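All protein chains of the complex are present and in place, except for one that has been dropped.
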Amino acid sequence: MTVFNLYIFDRNGTCLYYVEWNRKKHSGIASQEEEFKLMYGMIFSIKSFVNRISPSDLKDGFSSFKTSRYKCNFYETPSGLKFILNTDLNVGNIRDVLHQLYSNIYVEYVVKNPLCELGQPIKSDLFKTKLDEYVRNLPIFATKTN
Amino acid sequence: MSRQTVRSGDPRKVSAELFTLTYGALVSQLVKDYENVDEVNKQLDKLGYNMGIRLIEDFLARSNVGRCHDLRETADVIAKVGFKMFLGIVPTVSNWSPSGDEFSLLLDNNPLTDFVELPEGQSNLEYSSILCGVLRGALEMVQMEVNVWFVQDQLKGDNTTEIRVKFIRRLEDAVPVGED
C-alpha cells in the first residue's frame, strides 16, 4: 500500500495545503494553481452529482473513486473543509484516518495556532512536520523498498 | 522540586474560574478603554466571533457530530453538546417562532457571570455578548448565517438569561470557476 498525495481545501475553494509522498508522475497541467482549481472543481461536481442521483438520503455522501492505478479518498467536515488523499488501490475505507488527520493535526496545529490565519495557505512548519509524521506512520503508507 | 506539598484548593475548579475571571478582567479593561458601552458590546461580540470560527472546528473534531438536517437539530446540538462541552451547562431550547426560523436558549445559570455584579450606570452593557459572537461565528462556519442577541439577562435582574437565535440564510460552498 502507499500514499501519493494530499490536498486540503476550504469551502471557498482555496487550497490550504498540498503535499506529495510517492507521486511518480505529474499531471502535466501548466501550473500547480491550475491543478488545484481542477481538483476542487472535480470534487465539487462529483459531490453534487452523487447527491443528486442518490435514490435515498446519503449519510456521508461521496467518499472515494477508483481508477485502474489509484484511489481518490475524500473526507469533508461539516465546516466544509475537504481532505483529498490519493492512494494506491489496496487501501480500504479511510474515513477514520482522514477524520484523525483533521482532528489531531489540522485542529491542533492550525486552528489552535493563533498565527495561522484560517482560510489562508498553511505555512506552519510544525503542522508540516506533524502531518508528514502522521501519514508516514499510517499502515497504509508502508512502501517496501526491497 | 521533589518535596511533596499537599495543599487544599481544587485545581480543576480553579481552572474553570480562570476563564470566568479573565473574562471579567477583560470586560473591565474594555469599559475603561472605550467609555462608550455600545463599542464595548461590539468588541466583545467581535472577540466571540473570532473565537467561534476556531472553536467550531475543535467542537466538530471532538464531538464527531455530522451535518445537521434542520434548525431544530442544530438547536439541540448547540444546547446539549456545544454548551455542555465548553461551559458545562445545558440550556433549554424554547420559544420557537411559528415559522421555525427562530428559537431561544434559556440559561438557568451563566458561568460567565459568576462573581459579577454589573456596576451602576452600566445597564446597557451586554456583559455576555461574547456568547452571541461565538454562536454567530461557529454557525457561519457550518454554512448558517444567523443573528444572535440577548432578550433577557439575569445580570440585569431578569428571571432568566435568554439568548435569541434567528436563522437568516444558508451559505453555499464556493462554486468553482467556470461552473454554475
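A and B are the chain letters, set down in written order, and residue numbers restart from 1 in every chain.
The definition used in the following text is that a residue touches a chain if its C-beta (ideal position, glycine included) is under 8 Å from a C-beta of that chain, and two chains touch if they have at least 3 such contacts.
In this text, contacts and distances are computed from a predicted model.
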item	value
Name per UniProt, for the chain absent here [options: "Trafficking protein particle complex subunit 6B", "Ras-related protein RABA2c", "tRNA (adenine(58)-N(1))-methyltransferase non-catalytic subunit TRM6" or "Small monomeric GTPase"]	"Trafficking protein particle complex subunit 6B"
Residue, one of A:D57, A:D96 or A:D125, that touches the chain absent here	A:D125
Among B:E17, B:D76 or B:D101, the residue in touch with the chain that has been omitted	B:E17
Hidden partner chain, residues of chain B it touches	1, 3, 5, 7-9, 11-23, 25-26, 29, 43, 46-47, 50-51, 54-55, 58, 85-88, 111
Touch residues of chain A, complete complex, unshown partner	108-109, 112-115, 124-126, 129
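By definition in this document, only the chains that are shown with their structure count from here on.
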item	value
CA centroid of chain A to CA centroid of chain B, Å	32
Residues of chain A that touch chain B when the two form their complex	11-13, 37, 40-41, 44-45, 59-60, 77-81, 99, 102-104, 106-107, 111-112, 118
Residue ranges of chain B touching chain A (in the complex, touch as defined)	53-54, 56-58, 60-62, 64-68, 141-143, 173-179
